[in-house]
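Submitted below is the structure of interest, expressed as structure tokens.
With one protein chain withheld, the remaining protein chains of the complex are depicted in position.
Right after this comes chain A.
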Amino acid sequence: MSGLPALFYKEMLRFWKVAVQTVVAPVVTALLYLLIFSHVLEAHVEVYPGVSYTSFLVPGLVMMSMLQNAFSNSSSSLIQSKMQGNIVFVLLPPLSYLEFFLAYLGAAVIRGLVVGLGVWVVTLWFAPWQMPHWGWLLAYALLACAIMGAIGIVAGIWAEKYDQLAAFQNFLILPLTFLSGVFYSIHSLPPFWQGISHANPVFYLIDGFRYAFVGQSDTDPWLGLLVASACFVAISALTLALLKSGYKLRH
């Protein structure tokens, strides 16, 4: 039998054992964003006609939380295992690089979805319930978590120290997620920055995910799906190539 289920289970158990830090904390953070921004902007900003600012913000916050936590799960698990040295426990058994990839990716996706669901549930008190388009919602949620889970694997393998991973997170992941239309529509930006935003794949994830909730978006959700799928394929191919080569894992 394959060792994949055991590695997936281990990764799930790892974040579940510290759920206060890995699930509850990000939900609370998202809630704070919601309270502050919706309080300040609710009366002044209407991004899409007929959509309150809070209703606009919620999908963005849910998506941002999913992105950051999916990334965090695989990257922090790997860097911790590497620093501790217990990465040998998964390198010694007969696990293939594909099984390795799927286990870490699967757990990252689940963590992202659990946090996303948590954020959504607590924000229901603040935004009126609207039936989302489940198909778009699931497609974007899964793709977003998978893309970030895979990037997290790359970052976790690449980083040799915690501060390198922190740099990756602070200078790449955080700006990409913040500057992607979580809090605003990119149509409110000057043309130059609009152009830049279109080059940010995270923008499409948030835009498409928001479409699933409010039925309006800056770009066609099918285009976003295409961009996200292409991103996932590219980043997965890179991750698998790194794992196959043994980069920084098998010397």
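As a working rule, a residue touches a chain if its C-beta (ideal position, glycine included) is under 8 Å from a C-beta of that chain, and two chains touch if they have at least 3 such contacts; residues count from 1.
Everything that follows uses one rule, which is that contacts and distances are computed from a predicted model.
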item	value
Choices "Fe-S cluster assembly protein SufD", "ABC transporter ATP-binding protein", "Isoquinoline 1-oxidoreductase subunit alpha" or "FAD-dependent tricarballylate dehydrogenase TcuA" - which one is the UniProt name of the chain not shown	"ABC transporter ATP-binding protein"
Among A:V24, A:L91 or A:A241, residue touching the chain not depicted	A:L91
Omitted-chain contact residue, chosen from A:S81, A:T219 or A:S236	A:S81
Absent-chain interface as seen on chain A, which is shown	1-3, 5-7, 9-10, 13-14, 17-18, 81, 84-86, 88-96, 246, 250-251
